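Just dropping this structure here.
Taken from a larger complex, these chains appear in their original positions, while the remainder are omitted.
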Amino acid sequence: MISELAASVGGRVIGDGNEPIHGIARLETAGAGEIAYVEEERFFGAASASQASCVIAPEGAELQANCIIAVKQPKLAFALIAKLLHPTPVRPPSIDPSAKISESTDIDLTVFVGPNVCIGESARIGAGARIEAGVVVGQSVTVGKDCVLHPNVVLYDGVVLGERVVLHAGVCIGADGFGYVRDDMGYHKFPQIGTVVIEDDVEIGAHTCVDRAALGRTRIGRGTKLDNLVHVGHNCDIGERVVIAAQTGISGSVIIEDDCVIGGQVGFGDHIRVQSGAVIGSKAGVLPGKIVRPGVWWGIPIQPLDEFKRLNAHVNRLPQMRDELKELRRKIAALEKKSEDS
Amino acid sequence: MISELAASVGGRVIGDGNEPIHGIARLETAGAGEIAYVEEERFFGAASASQASCVIAPEGAELQANCIIAVKQPKLAFALIAKLLHPTPVRPPSIDPSAKISESTDIDLTVFVGPNVCIGESARIGAGARIEAGVVVGQSVTVGKDCVLHPNVVLYDGVVLGERVVLHAGVCIGADGFGYVRDDMGYHKFPQIGTVVIEDDVEIGAHTCVDRAALGRTRIGRGTKLDNLVHVGHNCDIGERVVIAAQTGISGSVIIEDDCVIGGQVGFGDHIRVQSGAVIGSKAGVLPGKIVRPGVWWGIPIQPLDEFKRLNAHVNRLPQMRDELKELRRKIAALEKKSEDS
């Protein structure tokens, strides 16, 4: 019922709050029984035209809709309501007979363990965890309460996951860091005997790799979100509520403090510190050892965004600058000639 | 026999068409019973020197070879003949006893299902499909006729594959898109309840990830080819006969129209439209919301290739420009002095 959904997000109903709602949809495709949202004024027209049974809209927005839930942050309210209407499917507790679970595993009775899952010695699996087909959990791994491990995830020995961690298909946590020492014979492996700690409420996209520390630990802080195909090197310390988009690569011993936002395909050299709140644009490159202050950065190597834009504009004007230079040369030649003549 | 192969590609035999051919090879290594090809004139010498029993060559090419098949497009003819000589190995229909197949799966009798495959409820597997070891197929997934799923592919619930789709090892289709709404507490997941549709004759390289739509669907159009480790974000719409090279990343809601060619390691911001026939060079970066017209593009952010080259040349001449500026300054100082003296 609309009124119940409104109550769950602290919203005010404008219209008939008794209508039933069964699902979410976009303004354009929504129909009877569906709820949509609008946040920006330029879409108010679309919202008024929507067939949705209910539209979540900013307080004070003037629009015609079958019913409105007025809130401060419509997109946020929509996300929260979506969670109510489309809850993550719950798997009944069960352990597939094909799963290979070491006798020394400490496994809660409420977990779901799918086919062909392997769980190593002395691992601990918390209540409500969901471990899908083909996942491999190493020795002495800890998987916290209500974690979701999608198919074919690999956790190397000793990795620690907090609670409600979601790892998408193929995520690999705890492979050896990339460290070697060279001599005349070639490369000798530098020891990679540390571990990885993933804190509560982290979500990690498909095929992302987080390497174990050489010594000590690699950390992904609470509430941080990593997209697909990201690489996190050994001994990195990623703070809380950090967002990192797809295909970004982070070398060893990089510190990214809380609340940073990192675009896609960004590259970090080693031993960088990104200070809390910094924003780094997609495809940027950060030199080893750099301290990145709060603010918005872009480029290779990174510069403050404004500076980057200014220099880029200058580069774009280079042909014109060249012409001006030619013109000046001509004028000077003329002046020189005149001066000699006189 | 050469004459049969020639007939299959509409080519003309010059020489003895009765020779048997058992395999393909490069000009340099080919021997008796092997067929090679030459397309560019600069390799005609190598073709004449080749020990191949037969060389596929452009019509009218003057070269000495044991036997020639003359065609318009030798490389294409070679590819088609290679398919005849080295057909994709067929797996006899069979279902490995270790495979875990839900009773509600609608599975054709002619499929091959390898060890440890898991197929979820209400999935449909078409005739001739080949599903290799360790593949995980979610609930309500459709796999069309003659699809090939290499080991450890993961299809999340609800994904739809057309016919003759080839997914290489580890491909992940349908993981959640990367969308969150921020409030003071941190990030809340934006609903990711759409799906992914992969049309006929698509081939996708190892470890490539295609995310499900938030709402609606992500689409990969008919005949499109994706290389390894590509990332396709939620709600993207990739057209037909598009080619995307390795490690390219595509943010959410990007439209790439038919017949585009995208290089490797390209990055796309969200809500871009790439118009039909556009070509984007490797490592380019496209800003969010951009419309990319037909033509060839390069750079970060992208520019028409000619423009990019022109500006790059200007940048390379900067030291010289600086010297010229110095020279002008010197000359002006001299003129000023002279002018003051007079």
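Chains: A and B, in written order; residue numbering restarts at 1 for each.
Rule of thumb we're sticking to: a residue touches a chain if its C-beta (ideal position, glycine included) is under 8 Å from a C-beta of that chain, and two chains touch if they have at least 3 such contacts.
Just so you know, these numbers come straight off a predicted model, no measurement behind them.
The complex in this file is a homo-oligomer whose displayed part has 2 chains and whose full count of copies is 3.
Note that in this section only the chains that are shown with their structure count from here on.
With centres defined as mean CA coordinates, subunit B is found 26 Å away from subunit A.
Subunit A meets subunit B in the complex at residues 24-26, 29, 73, 75-76, 78-80, 82-83, 86, 96, 98, 114-116, 132-134, 150-152, 168-170, 201, 203, 205-207, 223, 225, 227-229, 240-241, 243, 245-247, 264-265, 282-283, 315-316, 318-319, 321-322, 325, 328-329, 332, 335-336, 339, 342.
Here subunit B touches subunit A in the complex through residues 98, 100, 116, 118, 134, 136, 152, 154, 156, 170, 172, 175-176, 178, 180-181, 183, 186-191, 193, 207, 209, 211, 215-216, 229, 231, 233, 247, 249, 251, 265, 267, 269, 285, 300, 310-311, 314-315, 317-318, 321, 324-325, 328, 331-332, 335, 338-339, 342, going by the rule given at the top.
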